[in-house]
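The following block contains the structure, expressed as structure tokens.
All protein chains but one are shown at their positions in the complex.
Should a chain be cited, it is by its letter among A and B, assigned in written order, with residues numbered from 1 in that chain.
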Amino acid sequence: MADDVRTKPQQSANRIVNEPIPDATAGDGITGTGPLVYWRVFRTFVRNSLVRSMGFRANFWLECVSSVCWTIMNLVFFKIVFSYTDSIGRNTGWGENEFFVFLGTTWIITALIQTFVMPNAQEFSELIRTGHLDFALLKPIDTQFLISFPQMVWSNLANLFLGILLVGYAVLRLMADESNPLTLGFTQVGLYLFFILCGLVILYSVMIAMASTSIWLGRNQTLYTFWFYLTNFYRQPMEIYQQGMWGWTLWGFFTFVIPILLVVNVPARILAEPLRPGLDERTWSLAGLTLLVTLLMLGLSRWVFQAALTSYRSASS
Amino acid sequence: MVTRIAPPEKPWRLASPKTMPLIEIDQLSKHYQVYQKQEGLWASVRGLFHRQYRQITALDAISLQVERGEFVAFLGPNGAGKTTTLKILSGVIHPTSGTCRVMGHVPWQRANAYRRRFALVMGQKNQLWWDLPAQESFRLHQHIYQIPAEQFQATRDELVDLLGLAKLMRQPVRELSLGERMKMELTAALLHRPEILFLDEPTIGLDVVAQHNIQQFLKHYQEVRSITILLTSHYMKDIEALCQRVVIINEGRIQFDGSLAEIVGKFDQERIVSLRLADTTGIADLQQFGRVTRSQPPQVQLRIPRSQVTSALTEILNRYQVDDVSVSDPPLEEVFAHLFTQGREATDQGASAPKEDMAGSRRLTGEARH
Partner (left out) sequence: MTVWRSRVRLWWAIFRVSVEERLVYRGDFAFGTLMRFLPMLTQIFLWWAIFDAMAARPGETSDVNAIRIKGYNLHDMIAYMLLVMLARAFSSMPGLTSGIAGSIQKGEIKKFLIQPVDMLGSLLIQRIAHKLVYYLIAIGPFALVFFLCRSFFDAGFPAPDQLFGLVLALVGSFLLGFAMEACLGLVAFWLLEVTSLAFIFMLLTFFLSGHMFPLDLMPAPLDRLIGMLPFQYLAYFPSAVALGKVTGEDLVWGLVIQYLWVIGCWVLCRWLWVRGLVRYGGYGG
């Protein structure tokens, strides 16, 4: 073994010595900078996480089953609720089918967040705790990008398909409604998808900002719990909060301060048109707000992240 | 081929590229605030509002210069500041005060142009994807460092060949032995052909064969590529085998900076003389030549001051019937242990620093990093 190593270098010495020593400007001469690099790295993340989850197949299926289980229970609950009432909230327009568009949208967004964002936010806290963030800081690529996407838990994507099914089913039912049918154009579907993306960005920003604080607080086990409690608020139509002092306070807080109420509400309103015909003024102003908030939150999370990094201590263990 | 002019923020590079040291550290300090946990219920409630902090000094105004192509070892007890230095140089943490330039960059600004030109390998932390073959992590590195495909393949094959990893490429990293994993880590770190390599305890926990393999590899690679390597280690074997220059750090200060031979000359005042006697009569009288450190008749080991070795040996050979004799240097470990205690005594006397034993200071710095 030892001899092996001692002789090998001699053989390949010539090969190496001919290579030019990279000079000081080598870094500037590398081609292919910009978005393409990020896309390639992202693709490698997708590939690696797929390979990994295929390595634990039994686990993968059990996880699928349990997340689908939870979703079905959710559906049964609201099925039962709608056997007693026609809508959620007085004159809100959230009838059974409209609400199922809302519910399906919630599943889609939650599934995407749980697949792409949550594992990374948790992992980020873990990287801080163990000091493995060092490696991310060494790489010649945006650190926030590098810690935001490496882990993907594909089993959580099961609910994405259920969500699409539910939204599709509910939209078809709404379009077939004889008294007040829903009419959808491509623009509307496009806007729906666009605002889902905005919602994802908002949730991502909140989560990354929260996870960044563990650089200062050093505590991460409460993060997941806290997140769970927080997400409880975005899963409901915002109209339910719009009554009484407490309700309006909550509404204001989760619309303007931690704007997670916009995440599902805006795309769901755009697609289901609860107050049809047409989109009401309220939906448009909420959409405008969402656009603004998305950019703001993304900037804010970036700022918190950068600020937190300067306090990073790099635990060694 | 377009030749680019160096960007304006680094004008010095145009001015005198050859005379500038590769790494320049000036008065670098790092302090940590450590939250002191209180015992008991009431104290921990109070701790929620009123946190008590204590300051730990990891680096105390160190200055250092390293030239291109040097192989420098950082040596010191746990928590002396070696790792902190490497982490500042690689931009992972910010110093409290002082300046530092590596290849013209301020490390903690983490410019991409800088980060493409060095690598850090830590024996205690592993960066490869645990559940995947190392090959997949290498591919990720290729994209992150934007290594052209041919160059990537050439470098990887060469490293895999040098380190004898070909058979392990398809095995998940978690199934590799510690030594194999370290070789994979080295490969990953060298894929982008860094000009500077920071190594933090690269051989920690490895068996002798694996240690030797890695030493051989580093030695060879450094010679051929003439890259600059800064290494911290606990193993004297690493340092003996690899480094021309040794920097000894203790309690955040540089205690010594020079060649290995110099250290031995400066701090090592004794020789070890081992004797095997044919006749053990009068064995007790050997004390008069020096300190008897081991006595298992017919074998005796003596410590004799360096200046007296020749005269003492002549005398002994005259008086005793000696079968075998050998003279050797004390183990390096001992030299360093001696050095560290000396350094501490000096600081204890000089400043009103709290008196803590070595175990104590290790514990403190351990806390500082958690």
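Annotations
Definition applied: contacts are C-beta pairs under 8 Å (C-beta built on N, C-alpha and C of every residue); 3 or more make two chains touch, one makes a residue touch a chain.
Bear in mind that the values here come from a model prediction, so they are computed numbers and not experimental data.
Touching the missing chain, out of A:62, A:189, A:217 or A:296, is residue A:62.
With the whole complex as reference, residues 58-59, 62-63, 65-66, 69-70, 73, 76-77, 80-81, 83-92, 222, 225-226, 229, 232-233, 235-237, 239-241, 243, 247, 250 of chain A touch the missing chain.
Following the convention adopted for this analysis, only the chains that are shown with their structure count from here on.
Distance between chain A and chain B, defined via averaged C-alpha coordinates, is recorded as 42 Å.
Here chain B touches chain A in the complex through residues 4, 6-7, 13, 17, 32, 83, 87, 90-94, 103-104, 110, 112-120, 122, 124-125, 127, 129, 131-132, 136, 139-140, 143-146, 148, 158, 161-164, 172, 193, 195, 209, 212-213, 216-217, 220, 224-227, 368-370, going by the rule given at the top. The residues of chain A lying in touch with chain B in their complex are 1-2, 4-6, 8-9, 12-13, 15-17, 19, 21-22, 24-33, 37, 40-41, 44-45, 47-48, 51-52, 55-56, 130-135, 137-141, 143, 146, 310, 312-317.
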